[in-house]
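Every protein chain but one is kept in place in this view of the complex.
Chains: A and B, in written order; residue numbering restarts at 1 for each.
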Amino acid sequence: MTIEVKNLVKKFGSFKAIDGVDLKVDNGELLALLGPSGSGKTTLLRIIAGLDWPDSGEVSFNGEDALAQGARERHVGFVFQHYALFRHMTVFENVAFGLRVQPRAIRKDEATIRARVKELLDLVQLDWLADRYPSQLSGGQRQRIALARALAIEPRILLLDEPFGALDAKVRKELRRWLRSLHHEINVTSIFVTHDQEEALEVANRVVVMDKGRIEQIGSPDDVYESPATAFVHGFIGESIELPVHIAGGVIRLGDRPLRLAADGLAPGASKLFVRRHDMLVGPPGSGAFEGAVQHVRNFGPVQRAEVALSGGETIEIDAPRDRELRVGDSVGLQPRRYRIFAG
Amino acid sequence: MSAIAARRRTLPGFGLTMGLTLSWLSVIILIPLAGLFLKSLELSPEQFWNILSSRRTLNALRVSFGLAFAAACVNLVMGSIIVWALVRYRFPGRRLFDAIVDVPFALPTAVAGVALTALFAEKGWLGAPLAALGIKVAFTPVGIFVAMIFIGIPFVVRTVQPVLQDLDPEIEEAAGSLGASRWQTIIRVILPSLGPALLTGLALAFARAVGEYGSVIFIAGNLPNVSEIAPLLIVIRLSEFRYADATAIAVVMLVVSFVVIFAVNRLQRWAQSRIPAR
Partner (left out) sequence: MTMQIADSVSLSTSEAKARAHAAAARDNLRTEPRAVRIVVIALAMIFLTVFVVLPLVVVFAQAFSRGILAYLAALAEPEALSAIKLTLLVAAISVGLNLAFGLVAAWAIAKFEFRGKTFLITLIDLPFSVSPVISGLVFVLLFGAQGYFGGWLRDHDIQILFAVPGIALATTFVTFPFVARALIPLMQEQGTQEEEAAISLGASGLQTFFRVTLPNIKWGVLYGVLLCNARAMGEFGAVSVVSGHIRGETNTMPLLVEILYNEYQFVAAFAIASLLAMLALITLIAKSVLERHLHEGDELRDD
């Protein structure tokens, strides 16, 4: 199933939750909608599911107008952020629900329903919980039951709203891997919403970065990390050093100091310089584009994180390998291995 | 695009249930109440005024409103003490007393009326000792006052109790650590936090007592101009087929209760706006 969204707009009062979004999702993709809270990612997901309606724009599944159908007819599996399990039903009945409410004409007989539910519980590896109630499950178990319930109706599309949002860090990591392999197994076009970049980069095969109701970048996890398209994406994904610079006459200046960095093809004016923390190489004073003094050092496994006061007054944090110990008070020269400059 | 224009809602049934709600509300509540106001419009302002300014009406309104207010004030004080005891202290029978507070809500008013009368009559369990002290309760305005206290007490307790329960213990600790005495903490920190709830409780107890009929008429004595409450006067005028008089008194009482609800709504909105965001 392919999904196509064209020029979508959704307002809540005067607030534009979705502000002109275009998106194409290919058959069998596992797509992440990534962005900070309020970026419109959940609204976009709910519109695709038929739980919200846009003010204008189009949504189509395989070229068919999806907005002409209600949530019931769309055959979309939706996994809610807080799971929305029916708390008065057992796990088994929760998963069976979608099969039991089918119109009588196409409803399966009881034995088929039981077999199907059993199969789904096996798939999510929780068949032993069939008789429990949702309140008796752990967060991770609820998450998987919610997924099994959504899969019961053999959805054409699977949508997950912050699927790991309410779980603790360890369970989160396990479930991520599990979701990826599950997707591989069932191969249903899937979209999940997350505000956690690590999650998006690790699980999805394509990532859509959103901010303020707009799409900032669409690309593979490597693309959005290695070649951020906008200042927002660079700042949001990965830990970045951000410095306000000014470009004039082919020279980049931080404050009034010229930086020994190439300015080819950059538009003149106020800009932002982005460098990944680990891309800032430490050398002796005078060896790089920046000069500074180490103010604070902490060790994080293989790297040491140093706070460096630049000679112009700004303080930045860098991650340096542990091969050369930095000490508080050291004067250092810093040279970005890679950097990006965005106008604005 | 056509589907969007309809601005669909996710869950079904809004139109149907809203339509039924509004229709049934109109039939049972709005049309009958509108009928009362319509009836009152048949009176000229002069007639309206004459009815209200007659000595008996004025006295009935004065008895109802005055005693209801006095009873609500007693309820405010005693209700606060009861809430404090129930929420802050542990003592034997606490849960039982907590449950008992609701009795005036649940006990049919006629039952409360005959019971209070039996209790406070000159030969009653409480009436006899009071009579010995020279205090007559039953069949005097004091009896009305007692019945109104009875009927109003749960309103204050049940409005203030949850607020005191949810009061953040840290604010008291903060006051104490800043050197406030216990009394200062109660007066300057706790009471202001309970303020909106106390006022709401007072207003609700007052509104209920003003309109109360069943529990009052047995103990009241019902002497015109002395111990006759406004609702009883409405009933009397109805039985005399003086519908205009009944309507005029009813309209005045309704307007006052609407003002009270409006004030309570405002109070609650104000109270909510004072809760700091966590």
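Definition applied: a contact is a pair of C-beta atoms (placed from the backbone, for glycine too) under 8 Å apart; a residue touches a chain by one contact, two chains touch by 3 or more.
Just so we're clear, the structure is a prediction, and the values are computed from it rather than from any experiment.
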Residue of A:I153, A:V171, A:L266 or A:L281 touching the missing chain in the full complex: A:I153
Residue touching the undisplayed chain, where the options are B:L43, B:A131, B:L238 or B:A271: B:L238
Contacts of chain A with the absent chain, listed as residue ranges: 49-51, 70-72, 74-78, 80, 82, 84-89, 97-98, 101-102, 134-135, 149-150, 152-153
Touching residues on chain B - with respect to the absent chain: 9-14, 17-18, 20-21, 24-25, 28-33, 35-36, 38-39, 78, 81-82, 84-86, 88-89, 91, 93, 97, 99-104, 106-112, 114-116, 118-119, 124-126, 146, 149-150, 153, 169, 172-173, 176-177, 182, 207, 210-214, 218, 231-232, 234-235, 238, 241, 243, 246-247, 250, 253-254, 257-258, 260-261, 265
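One rule holds in what follows: only the chains that are shown with their structure count from here on.
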Whole-Å gap between the CA centroids of chain A and chain B: 55
Contacting residues of chain A [partner chain B, same complex]: 50-56, 58, 65, 67-71
Residue ranges of chain B in contact with chain A within the complex: 1-4, 7-8, 10
